[in-house]
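All protein chains of the complex are present and in place, except for one that has been dropped.
And then chain A:
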Amino acid sequence: MYSMYQHTLLGAYINAIILLFLQRVLLLVASDVDALCACKILQALFQCDHVQYTLVPVAGWQELETAFLEHKDQFKYFVLINCGANVDLLEILQPEEDTFFFVCDSHRPINVVNVYNDTQIKLLVKQDDDLDVPAYDDIFREEEDEEEDSEDEGDGSEPSEKRRRFEEEVIERTMNRRQRREWEARRREILFDYEQYEYHGTSSAMVMFDLAWIMSKDLNDMLWWAIVGLTDQWVQDKITQMKYVTDIGILQRHVSRHNHRNEDEENSLSIDCMRIAFEYDLRLALYQHWSLYESLCNTSYTSASLKLWSVQGQKRLQEFLADMGLPLKQVKQKFNSMDVSLKENLREMIEESANKFGMKDLRVQTFSIHFGFKNKFSASDIVYATTSLMENIEKEGHETTNFIKALDSLSRGNLDKLHQGLDLAKKQLRAIQQTVASCICTNLVISQGPFLYCSLMEGTPDVKLFSKPVSLCLLSKYLLKSFVCSTKNKRCKLLPLVMAAPMDVEQGTVIMVGIPPETESSDKKNFFGRAFEKAAESTNSRTLHNHFELSIIELKTEDRSKFLDALISLLS
């Protein structure tokens, strides 16, 4: 019986690493940028210590199970990155007694079985990550035998005494059963509250970097990957603003530790060395690799605030540019070719004007990387590029080929892949903005009562792009932001959004995501995971809950309407 749950401290994990020297490890990595970054850091650590490993990308629960079944005879140690924390792993995978799982996952809430099992499952979490796990006694209970032990006792006892004892026992047993039922009801309630909302904890890449730091094996490269992992969480709106700022502060300390030589003019490093710098940069997507105008049009924050889908919005954009004194011709050409005099105080100028137009958060704390004379990238650039590479629909290869390409692009030697990713990202952002504009102008976002709903039709341009989960999530978030700015209905502004897009025309499936409402102080907690599960159960819809994010599902097109009806009644 435990009074407090135990989870593996990062220090204790080091002992496990020593065990791993003689063993081979299987890495199962989910398909998101944070996982890719964590994977890169872990690979570097393993290579440093000559730990033999095999890396298998997994896109969902089915792939995870398949990979596990294929490899379980050959490996005893499994490392799961950004997958596996939020379900009962032992039940799903049914591993042998001597198999160990190390889970580094930012998905919360962590399944209670995973938390309290300290033999086979080791969770990598940061010490100050608040898990809020219910107490052990509230959810687990040893079976107490209800013995009927007074049958043959006391031959010499009198019948009346026996009857009294019998009555007492019946009363006791009824009391026990009632206690049991109460306990179980309370347990269901506790578990329901605990598992109701999905959210995200610290980025896995940051946890891995912390591990590297504790082992004194951290490098500037690994720090950059940790930064990209955190920025991915911010771009995809998975963490709160406060958490982001706190984590940036943590990383800032590491950045100054690794990169302080750049400030010293005399002893500074050669220009070819990689350096990371803290920036209070503009929140415009890819603006240094695009033109300022394009970036302003295709970033959700500016596009939503200026309402660029309408004619007045376009006029406001022109006013905004005029207010800053930036000629249109300059602004429309490639950023690198803009006049140096204009670029000098660009950030402060834009911030000042943005404040006048109601955009108070146009600047954000982030980091950028330099190596060589030409190569300067901001963390969010890398996130967009890698995401587009991973969800690239242009080449129909093996599913894992895109994963491998995206993984490669994170290494500095593969600049060509990174540039390809940047081009794809530009296309993706443009497609998102155009789709958002058309949805708003044609009033495709309708209120269903407890939530807003938008469905993309079959023939919409670029709809194939949105058959991928991360792209669809990005689209949904941008759409919700823009919708909130465009609607006058106060109630609608606080509603969450459910978005559907055609996934596979031949098989007749639709991909559906649910995102939490867009408010200033949102805690980013998403209840759609459980809601989707319940709605699917109650209508017997043919759904596939394959993604590690439970709020993304696939379902058959025919079942869509009854599923939605069930969802509406469930949430009303």
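By our rule, a residue touches a chain if its C-beta (ideal position, glycine included) is under 8 Å from a C-beta of that chain, and two chains touch if they have at least 3 such contacts; residues count from 1.
We adopt the following convention: contacts and distances are computed from a predicted model.
Of the names listed as "DNA replication complex GINS protein PSF1", "COQ6 monooxygenase", "ATPase H+ transporting V0 subunit e2" or "Aspartoacylase", the one that matches the UniProt record for the absent chain is "DNA replication complex GINS protein PSF1". For the options A:33, A:51, A:511 or A:536, the residue in contact with the chain missing from this view is A:51.
From the set A:411, A:447, A:522 or A:540, the residue in touch with the chain omitted from the display is A:411, counting the whole complex. Residue positions on chain A in contact with the hidden chain: 24, 43, 46-47, 50-57, 70-71, 73-74, 398, 400-401, 403-404, 408, 411, 413, in rising order.
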